[in-house]
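Quick one: this structure, given as structure tokens, is what I'll be asking you about.
Chains shown are a subset, placed as in the full complex.
Should a chain be cited, it is by its letter among A and B, assigned in written order, with residues numbered from 1 in that chain.
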């Protein structure tokens, strides 16, 4: 059966994988204090298929008539991209503003390979698309959780992979080529969900030159493959660990693994790039294109929560009618709905590859959308915190609220607007604390690529010829005509002025 | 013949209208030193119908099989809105970043009345829609230029129309009601293109209360109607007045008229609102919705020029490879393409009124789009000026370039990158000057409504219930279930954590 229940997914994780977290080896990620939080998020990716109201969105029939998860299906048009967007947002809305993670980054990598492998095959005569499609079938038929492993640990960022001084393993690379497969070494980092995934899909993190041929490699392997060690990220910054004091972080864990490949054997049928350096960058950029949009999609659900918290704090404080508060709330709404509108437009104005029947998000708009939410996030958080007030930091804990010695005092003195229970006001303040005093801001910048990465992508993608033609025309500088301007009516109108 | 040539349009303006400009009565706006620049811009609105490449975009057949200007046709769906957007951008691209103006603001007012008059008729049994449709036919069949007259002169902004102290004419209002029509008094200001329009279409600028019933009025009259006086805005800030020194302002004039109604008679068939105060705000907001999007559309063509100028100045200065320059150019592209993407999305996600078969731009996104371009304009201009350098201000004029005594010195010393003619570098610097040392920045803020207006619109339009429900759910505050959250899977997963 190609659709797994959340519990069935949980069972697949008990497979002997080598995971370290919080200073010790984790025997079972599904029962580990922190990692089980991440597993709980992944379960949501599986749960929707069994919700009658949402099943039609999440489930599709495959060619054998079996129900499969829609996310594995290649996007053929704008509607497919919008549907994937809806899926991400439903999961994120459920998980308090985060993507579940079971089928999130990995799908973006799969999509990138789906587009680019056709180009490689066409260009150099390889047969990668067959392998990709076979891999897709494996994922579909087994409803596997898959994460993308993209960022190399990098070492000295000013040096290319093969020029690193300490050692040459800062980027994942091939150390041995055998007839039946490759042996790879190196480490990928920031791999959210890796400790709780079934498959780890490796793609390059950058362009490569011919010198770095061994680093131009893409493949997928099960998380329990021999030689793979996953070191989990620090446990989340958490406070009391209950749903009063830490409404989000009591149930959320990033599980951002560093995945170390210590001479891992990859069978050839799972290899999707093998030295074709010219396509490394293309895969990385195509992944970025899909993934920036995924980031934009889930972020929207996070912003809904953030704005709601600000609006409620204003109300609870009796300030919902103050002009400066309304101004700030409106500014936050513009930010939030701008994120959504840009993301949707990147889908609507998608790029079609008619030859392959595939669609991918408009890369210029996808980057613009990501930049918009990442660049204005800190300033927006400032507004939220400004509205919420100092009690975000200084109010007592939920334990004090539960303590009969202090409960009545807290109820009396932490009241706000008449009719609002003090508990609601305190809980909302803690939610703002969880939003602000967290790693959200760093994630906003760095997840899906840094601001610098978007700027450089946009610089590369921008149609400067058009802009320059527009300026030259106004400055009356002779030029070769540009098609957009060549047939416009004359202006100023000849013979009139 | 329902389609006029530019010259035919010009002839219609010689109609005895009362226009003052630059301290004197203008006898013929088509030959006045400044106003003819505006007429020249309006002509572009007419010129496109005769350009084979663009005719299909600009021209439509009406029910009589006659060719008419598409802009008069009511929008029925997203494609109609996108087509109108394309029309605005083509004209703006032609006119160096400005809408022509002959059929620009007036169309937005016509569209607003088209939607709202149906609502009024339905609510209170009037027959406004018949009058609106008859008026539309007049515009179509005669291809008339029409401007919206919206902003009242307002007097003391802290007082309502009928509470003004100096006099009660700061807002246009009815001073006499006759069986065959109304007599109106007051003044509308910021009416771009009014001195060169055929029809002046008046709509309310704000909500009204019952006390201000006489101010709830909408109508259209020809510009040469008895009692109408138009005072033109100051001539544009211009320099030498040639295409070297002032590439834009040598051929552009705002023609922002203040239109004074001194007891003007309006026949009843041209009255579109007459005391139904509850709909004043609705018309004003619906106009804002359409018009903010029109602003976003033409601004895009302006930003193309601005980015092109920055990119070329960087190149001419030999700095096109500097990292900080590329960063700034990328930031400008993100701004410009964000404007476009948001504007398009406001069309794609338009609101349909199925009962009437009409469509209007998504108001939340339309306001967001306008806010986005207006709020970041000054910061973007800063980047352009930063890139361009001080010669934008300090370089000699085109006259010095033409002067044989100085020409060779200027050619020698104002060179930049090898191979770029000094003249190109100087012309481009003057273009940046024209962009920066102009009224663009004020227009960016105030045209189509101030930033405050967008914030207040967004505040009103925002779905705070949804945001609040999202936040309450995370803070574990009991609430009435919200439909978007009621059927989501349980999170955290019960019995798992």
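By definition in this document, contacts are C-beta pairs under 8 Å (C-beta built on N, C-alpha and C of every residue); 3 or more make two chains touch, one makes a residue touch a chain.
Everything numeric here is computed off the predicted structure, so don't read it as measured data.
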Overall number of sequence copies in the complex as this file defines it, 2 displayed: 4
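Convention: only the chains that are shown with their structure count from here on.
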Cα-centroid distance, subunit A relative to subunit B, in whole angstrom: 38
For the subunit A and subunit B complex, residues of the former touching the latter: 6, 10, 36-37, 39-41, 43-44, 47-48, 51, 53-54, 90, 93-97, 243-244, 247-248, 251, 301, 304-309, 311-312, 326-327, 329-331, 333-334, 336-338, 341-342, 344-346, 348-349, 364-365, 367-369, 371-372, 423-424, 427-428, 430-431, 452, 454-456, 458-459, 462, 464, 466-477, 484-485, 487-489, 491-493, 496-497
